[in-house]
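Omission of a single protein chain aside, the complex is shown with its protein chains in their original locations.
A, B and C label the chains in the order they appear, each numbered from 1.
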Amino acid sequence: MLSFANDYSEGAHERILKRLSETNREQLTGYGEDHYCESAGKKICQTCGCPEGQVYFLVGGTQTNAIVIGSLLKRYEGVISAVTGHVNAHEAGAIEYTGHKVLPLPEYQGKMRADDLENYLRKFYEDESHEHMVFPGMVYISHPTEYGTLYSRKELEEICGICRKYEMPLYLDGARLGYGLMSRQTDVTLQDIARYCDVFYIGGTKVGALCGEAVVFPAGNAPKYFMTMVKQQGGMLAKGRLLGIQFDELFTDDLYLQLGRQGIETAERMKEIFRELDYKFYLESPTNQQFLLLEDSEAEALRKKVNFSFWEKPDANHTAVRFATSWATTGEMLEKLGDILRNIKNDKK
Amino acid sequence: MLSFANDYSEGAHERILKRLSETNREQLTGYGEDHYCESAGKKICQTCGCPEGQVYFLVGGTQTNAIVIGSLLKRYEGVISAVTGHVNAHEAGAIEYTGHKVLPLPEYQGKMRADDLENYLRKFYEDESHEHMVFPGMVYISHPTEYGTLYSRKELEEICGICRKYEMPLYLDGARLGYGLMSRQTDVTLQDIARYCDVFYIGGTKVGALCGEAVVFPAGNAPKYFMTMVKQQGGMLAKGRLLGIQFDELFTDDLYLQLGRQGIETAERMKEIFRELDYKFYLESPTNQQFLLLEDSEAEALRKKVNFSFWEKPDANHTAVRFATSWATTGEMLEKLGDILRNIKNDKK
Amino acid sequence: MLSFANDYSEGAHERILKRLSETNREQLTGYGEDHYCESAGKKICQTCGCPEGQVYFLVGGTQTNAIVIGSLLKRYEGVISAVTGHVNAHEAGAIEYTGHKVLPLPEYQGKMRADDLENYLRKFYEDESHEHMVFPGMVYISHPTEYGTLYSRKELEEICGICRKYEMPLYLDGARLGYGLMSRQTDVTLQDIARYCDVFYIGGTKVGALCGEAVVFPAGNAPKYFMTMVKQQGGMLAKGRLLGIQFDELFTDDLYLQLGRQGIETAERMKEIFRELDYKFYLESPTNQQFLLLEDSEAEALRKKVNFSFWEKPDANHTAVRFATSWATTGEMLEKLGDILRNIKNDKK
Partner (left out) sequence: MLSFANDYSEGAHERILKRLSETNREQLTGYGEDHYCESAGKKICQTCGCPEGQVYFLVGGTQTNAIVIGSLLKRYEGVISAVTGHVNAHEAGAIEYTGHKVLPLPEYQGKMRADDLENYLRKFYEDESHEHMVFPGMVYISHPTEYGTLYSRKELEEICGICRKYEMPLYLDGARLGYGLMSRQTDVTLQDIARYCDVFYIGGTKVGALCGEAVVFPAGNAPKYFMTMVKQQGGMLAKGRLLGIQFDELFTDDLYLQLGRQGIETAERMKEIFRELDYKFYLESPTNQQFLLLEDSEAEALRKKVNFSFWEKPDANHTAVRFATSWATTGEMLEKLGDILRNIKNDKK
């Protein structure tokens, strides 16, 4: 069945598979110390405008979050996140498993507000008993967020300013960064992210790779023995080449951005289809994840024809659902979706 | 300076000190296996109406919470608590240090509501991706709460019912249980607590002991090798007698309840004094912790004459403060407090 | 430079790459719930003779060890391992990071002895204070071991017997299992392993896959919510297909065993070359890892011509080194190695 359930339903872009084949019998050093990892890291730093940066390749998003957060925090610190942040809501307690608390702030369509952050920090240090509490040690944001929304450059700048004032690293989860960068409604570039964040990751898994996320420390100040901690948390790959080669290809001739654009263009077309058929959007997302508010019966009927994701139940009679496009979504797939939706509409009449 | 800063400013009730002296040179087995621990455990079970119960003695409240929660939860589970619960707010991340998430629910003057709990659980299991989330594994409530408030028997019964429906233990933090039991506005007895909770602790530190909390498993179903886990978390005392003797005395001739009553009677008298002088209460507490809402300048002036606790700053010009009575508060201390307050009032005029 | 440094220098067997390409645009469910994972699991169970078995696919060896051990142990338990076991020596403390102790036993060329195990367990339970110690909760062995050695079927049976007597799971780390199964000096089959072990993993990374290890619970008794714990430890792959497709191919037409055989045949040929040139073996290994004892100067000279691994320094003048073959080692590579070694020999004269 045709699926818009998520952006990781297919394998990898064919250029990546080709590159894996071409390099297959080359004997390479393990553990990410091969020349493809090195080359990919350099290309990423160049693209991000941070020549002094350090880049490490990890396998998946939850792993990356747990390793970056677990490595940067001091024992008595926690990570601040919007309450809907992936680290707070959908990682099976991976952060807490490393011994750290996630400190939740209110969310606005998945985003954290700078003034909530500042109030939280001010109140924390005002509290005379704050040494009995979890110290805020870093800030986690996702971009795009779990709701597909994006921070503006100004919003990023404000959050960054507060982090610097309180000497806390700002960490950006870019699981879907490619789609964020190519959104028609963003003024944030990869260079902005490298300027405002202390560490971030460029998601591969959801933007054309088989697996892999590239962790970037733009200032080259990764924690000492970072890879030892990666191994300690089970994230080190013997064949680091698998990640290096993929990212080397993704950052050759702008493939990464091309794939992002494909996800955005198909999302925009999908939005039009939904709009034409008077579907109600659950929220306004400028990226590849689109959320609809359906009556439960409508959701049931639709589910028989096309795959999508359950999102949440805002009330007893409605279901919010997610349709995601990706680098692999084609015009043909959208045409089929349009046909399915129109047929349902007609059947209803 | 006269202090109402908390309920642990003094040492122990003199009967306890006397008992420690009388038994001092008796040679006893270590690690809580002495006959005083045994006797204290029996008396507690009898008082609670749970003859099959198991009782373990631990040193302090945060330790007790971390050990009980860390021992009962499965790895992939977290503990549900009101957002203001001590385990969520004031234990420096002790629960997360054991690898577990605290799952916060809304609070109403420190209390959790049964319907919030039920909604949370229903939504969790409704969510198709809940296996990617932290499973709710137990419920934590405090009684009295951090705001001095109390659950009614009916409220306890409802929360207990939901826990049993979802097969999760209900754990009650009774750091100040003596004051809760002796409140003039409660219908909850120790036997009720033993009936509704799967595990709870009777706080000694704040109700007349030098240190010590008695953990009760009313059904006698403590986790296997509980004391090994206590040792693993650093909570085992070589001289377990220190705890056993204290609790044996506290549960002889109702000393524990007498001490609770002393805290309540002095709190009621203190409330009258504040009321007579038109102080504004921040919230209505039926136990030994009383909260006032002061203008900042007023708080500053008062602080020079008597010790109390900063609670929180609800807005830019006001401070909420806490005055606590205890088993050690005397009529004389309250008279002095009255004098101080009246003098300030007069100075103001 | 020609390398025998390890068995993960190349990519994947070409049949695997081909299969990844062929299936690339097929839309599949994520998180290991696709039909390739299912098919691969069934083939593995069939090959192992355990139709009721459960199979889970993880990314790498250290991750697999930490997840399996962390999921099976109770909080107060540790894992018994030979002192040279990978979990004890070379995983950067990944097991301890999950909160568990590795309990080391003596090793004999990497192997644990059944009587050492039995003595350890007997003494543990004899000790009157054993509840103050770490309980032995499971046994970890590697096969082949870190020294390339193998357990005989009788040895496995004995260790298994002790584990069952003490009701502890036996876990076998099969990172290089393919080479162990194809050794000319083994009487242990995959079915034996499934019979004697409670859980084991079939290593893909070192036997022809890009990455991936297949965890098998032959009796189908994996811990409840195992995949939630996998996610909690950062081991869940969004595109689980990457692992499923690879293992499905490895277990089609005996590819896994063929790749193992290639590693063994080239190892045997390599041994002959070394023997012909009077190299001294550091120990006798029947699998794909071969260990030589070199004078330091000799090691230095050799290192300029061919890549191998430093193993250890048994004394001030000697170095033990490892040469590994693999599924990717060719006759041509061995000829080159022979030439290099002969040239060095001649230069010396």
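What we mean here is this: a residue touches a chain if its C-beta (ideal position, glycine included) is under 8 Å from a C-beta of that chain, and two chains touch if they have at least 3 such contacts.
The structure displayed is predicted, hence computed values, not measured ones.
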{"item": "Among C:L2, C:M133, C:A219 or C:I344, the residue in touch with the chain that has been omitted", "value": "C:M133"}
{"item": "Candidate in contact with the missing chain, chosen from B:A66, B:L117, B:V188 or B:L250", "value": "B:A66"}
{"item": "Selected from A:G11, A:G53, A:G85 or A:G99 as touching the chain missing from the view", "value": "A:G99"}
{"item": "Of B:G32, B:G53, B:G78 or B:G93, the residue in touch with the unshown chain", "value": "B:G93"}
{"item": "Which of B:R241, B:R261 or B:R322 contacts the chain that the document leaves out", "value": "B:R241"}
{"item": "Contact set of chain C toward the excluded chain (per top definition)", "value": "75-76, 78, 89-93, 96-97, 99-102, 104, 123, 126-129, 131-134, 310, 312-313"}
{"item": "Footprint left on chain B by the chain that the document does not show", "value": "2-3, 5-6, 8-12, 14, 17, 20-21, 23-30, 59-64, 66-67, 91-94, 97, 205-206, 210-211, 228-229, 231-239, 241-242, 307, 328"}
{"item": "Chain A residues that touch the omitted chain in the full complex", "value": "70-71, 74-76, 99, 131-132, 135, 225, 227-229, 231-232"}
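To be clear about the criterion, only the chains that are shown with their structure count from here on.
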{"item": "Classification of the chain A:chain B interface as same or different, half of numbers criterion", "value": "same"}
{"item": "Most extensive contact between chains (C-beta pair count)", "value": "A-C"}
{"item": "Chain A and chain C, separation of their C-alpha mean positions in angstrom", "value": "34"}
{"item": "Inter-chain centre distance, chain A versus chain B - centres from mean C-alpha coordinates, in Å", "value": "42"}
{"item": "Where chain B touches two or more other chains, by residue", "value": "75-76, 99, 131-132"}
